[in-house]
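All protein chains but one are shown in place.
Showing chain A:
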Amino acid sequence: MAARTGGGGSLQVKVVLLGEGCVGKTSIVLRYVQNQFNDKHIQTLQASFLQKNLTINRRRLCLNIWDTAGQERYHALGPIYYRDSHAAIVVYDITDEDSFTKAKNWVRELRKMLGDSCVLVIVGNKSDLEKNKVIQEKDAQEYAASVGAKHFYTSAKQNKGIEEMFLDLSKRLLEKEGNNSNPSSTNPSSTRRPGGITVTDDSIRTDRPSGGGGGGGGGCCG
């Protein structure tokens, strides 16, 4: 179950996206991974398996994001997809009561099959449709807390909350792997810490300007 270390000393983690069909799982991950230069490629390839390299606190992480089929009739295949995953993102649609129930089912199943080893995030998507919201934030937050998960609101349409959600997820993954940090990423020869971020969970901002996708050079500089 432990995350593997890949070629350049990068931590390979498997992240599964679960949730009913049409809650926008794929849009979330596409938003996150797409940026200026791989934009075109993704369109011609498929969107169900995507990779993203991250460096947080000098530690390299490669997120391997697995989209899964959400239709009811494929539900039984779930375990094939989420076995051995390090993190799971369970998505529901804030305007759809039923999708939240399904999300709860997924969470229950995950906890049963994977135990507590899996970093869990519950995401309410389509936050741009605030006025049609049927799942109350309080309920969702409470539920998430009760299963040891974090809750986020995202809008794939407006590109809101997605980066934050993945960053938080990545940090938690790194924390989990923290004790067995791999030697290749600690290089004594350099002293400076690029970026110099501190790991604090409430540093997440939810009102980022809606600029470039990956937050690169697209104009997201504050």
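Just so it is clear, a contact is a pair of C-beta atoms (placed from the backbone, for glycine too) under 8 Å apart; a residue touches a chain by one contact, two chains touch by 3 or more; residues count from 1.
As a working rule, contacts and distances are computed from a predicted model.
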According to its UniProt entry, is the unseen chain "VPS9 domain-containing protein", "Metaxin-2", "Translation initiation factor eIF2B subunit delta" or "PI phosphatase group protein"? "VPS9 domain-containing protein"
Interface with the unshown chain - residue positions in chain A: 4, 6-10, 12, 14, 17, 21, 25-26, 30, 35-49, 51-56, 58, 60, 62, 64, 66-71, 73-74, 76-77, 80-81, 158-159, 163-164, 167, 184-185, 187, 189-192, 194-198, 203-205, 210-222
